[in-house]
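Missing here: one protein chain of the complex. Every other protein chain is in place.
So, subunit A:
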């Protein structure tokens, strides 16, 4: 990972911030996510930001078929403005794609009586199973920490909420581990500089969705930045769902578990019987 040290350092900062958040939040299941399409611009009293994002996706739905092997999503767009391009540092774009949040438990192993066993755990109320951040430049240079905290953009902010009581001394190593392990598995990704921006107006980003996708409503966010501040946000959904045989089997397993179980058994018994019958015939022939 090219940007290892930067990410680690960010997650250290954010991890502790998150831990404090959870202590003060009364309902840990609900951490508010700012979702407004047009955020309050840095200067007060302004109704419309000077520059706005207009964007589209190559597809707003992903179908998981039996041969699903990941998918590439092209996110493209332009910056709409009625005034000339402002002076100063250039415009920057950050694109994020995230899977629906699910709960998880992070365990830490400890050596007891010679063997390694799970001893302490932290329950994560909500963290996306997949989170990709694509930027047009180095993240720590184009995004100020206070704006990162507000919109929860960087990977270290991927975790959304704790669940239940936190029984360990510090939850920070656990949340760091969650992000580190998912980064190693390619589920959390930061691709700095992968968004191409032409003439501070046109941009495109290619985000690769891994083969191990789960179903649900995915969310794409496009941030327009100047001077490290978020000028505009564009949010678009991506619907990821199983189709065909995959959908049918999944629904059957959850809606009619007994029928599904009997069907699994039927196939197993038939295959066992069929194979021995077929081979007997082959041997005789």
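The criterion applied here is as follows: a residue touches a chain if its C-beta (ideal position, glycine included) is under 8 Å from a C-beta of that chain, and two chains touch if they have at least 3 such contacts; residues count from 1.
The rule is simple: contacts and distances are computed from a predicted model.
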Per UniProt record, name of the chain withheld from view ["Nodulation protein E", "Succinate dehydrogenase flavoprotein subunit", "Probable membrane transporter protein" or "NADH-quinone oxidoreductase subunit N"]: "Probable membrane transporter protein"
Touch criterion as defined above, residue of A:70, A:138 or A:237 at the omitted chain: A:70
Residue, one of A:78, A:144, A:197 or A:214, that touches the chain absent here: A:214
Positions on subunit A contacted by the hidden chain, ascending: 64-70, 102-111, 114-118, 121, 123-125, 163-164, 173-174, 177-178, 180-182, 211-215, 242, 245-247, 249-250, 253-254, 257-258, 260-265, 267-269, 271-276, 279
